[in-house]
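Of the protein chains in this complex, one is absent; all others appear in place.
Letters A, B and C mark the chains as written, and numbering starts fresh at 1 in each.
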Amino acid sequence: MIEITEKDFSLDEMIKRARSKDAGAIVTFLGTVRDDDGIERMEVEAFLEAAQAELEAIEEEARSRFSLRAVEVVHRTGSLAVGESIVAIVCSAGHREAAFSGCRYIIEELKKRAPLWKKEIGDKGERWVGRT
Amino acid sequence: MIEITEKDFSLDEMIKRARSKDAGAIVTFLGTVRDDDGIERMEVEAFLEAAQAELEAIEEEARSRFSLRAVEVVHRTGSLAVGESIVAIVCSAGHREAAFSGCRYIIEELKKRAPLWKKEIGDKGERWVGRT
Amino acid sequence: MLVKVLAFAGFREILGKERELSLNESVTVKELLAELAVATPRFKEAAFDESGALRDYVLLMINRKLIDSRQDLSRPLQEGDELAIFPPLAGG
Partner (left out) sequence: MLVKVLAFAGFREILGKERELSLNESVTVKELLAELAVATPRFKEAAFDESGALRDYVLLMINRKLIDSRQDLSRPLQEGDELAIFPPLAGG
């Protein structure tokens, strides 16, 4: 399941959905707001329909390249404080090599291709990430 | 925290312990019993003191090689049914590269170096894994 | 001809999230961006350099597909097209 949402999510529920009798390995990536350089919170913005479609395309690529059994992706939007979850990706596969590779593939492609933006807000002001 | 235990564990609790304000990435590996080839359950056995010491050594290596912020490892022993959790490894780091590498390092070294054994039990009888 | 313009992140802060524009038949992406620049000086500053060229970090999608911001600017917009304007992606 792919979801872009303002709400926090339960990793436990995502992992539960990814479990299956033919999956021996489940790899999870959780991205959280880091307190770099005086950052207090982040605003996450999405081009919702385009991001959803792009994440679904990435999921399909990962499933077929790595023979994944299950893929769960949640990306949050809105205002997130330091320490809060931004994104979670759960991949299950028969063996660990595929589960690691699939999870890594999805986060790398998400960062490159999904229309999502983060604004860092802290004691030095505000700044859109990636904007030079 | 390193733990070898008969009890099931809460990944959610492990991830909660691994969260921190300076960690932007948390990678989790969960190994579960797969129903390969008629397997119904697994018996996991440990040389408890030696496995605990080896896992602590592996944790230390991973922490210093990849600058990990937190490491959590639980390995279960005893009788585990298909689908149940065998092992969980949680690594947090500033950035995802380190968290992925650290988690991968720990599972690979655990498999090579920790004195733990699995016996597969299924419709074709019993078999110690790795014993030719 | 109606065209929808979406803007995100820093460009949303300048242009607003969404607007519908009524245009002449023959307008290209470049011409539409120039119109926005005339109407909104802060957009001109953010999106174009001193020589009037689109800045490297301006990304464009037409109908949810990225276009090449250097080569495809002469593409004529069609009735109902959706043009999205945004800075480099930074999810995850």
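Following the convention adopted for this analysis, a residue touches a chain if its C-beta (ideal position, glycine included) is under 8 Å from a C-beta of that chain, and two chains touch if they have at least 3 such contacts.
Quick caveat, the model's predicted, so the values are computed rather than measured.
**Student:** Touched by the hidden chain, which of the shown chains?
**Tutor:** When the entire complex is considered, the left-out chain reaches B.
**Student:** Residues of chain B in contact with the chain that isn't shown?
**Tutor:** Against the left-out chain, chain B lists 31, 44-47, 49-51, 53, 75, 86-87, 107, 110-119, 128-132.
One rule holds in what follows: only the chains that are shown with their structure count from here on.
**Student:** Using mean Cα positions, find the chain sitting nearest the overall protein centre.
**Tutor:** Answer by centroid distance: A.
**Student:** Please tell me the distance, in whole Å, between the geometric centres of chain B and chain C computed from their C-alpha atoms.
**Tutor:** 50
**Student:** Could you put a whole-Å number on the gap between the CA centroids of chain A and chain B?
**Tutor:** Whole-Å distance between the two chain centres: 23.
**Student:** By the touch rule stated above, which residues of chain A touch at least two different other chains?
**Tutor:** 31, 107
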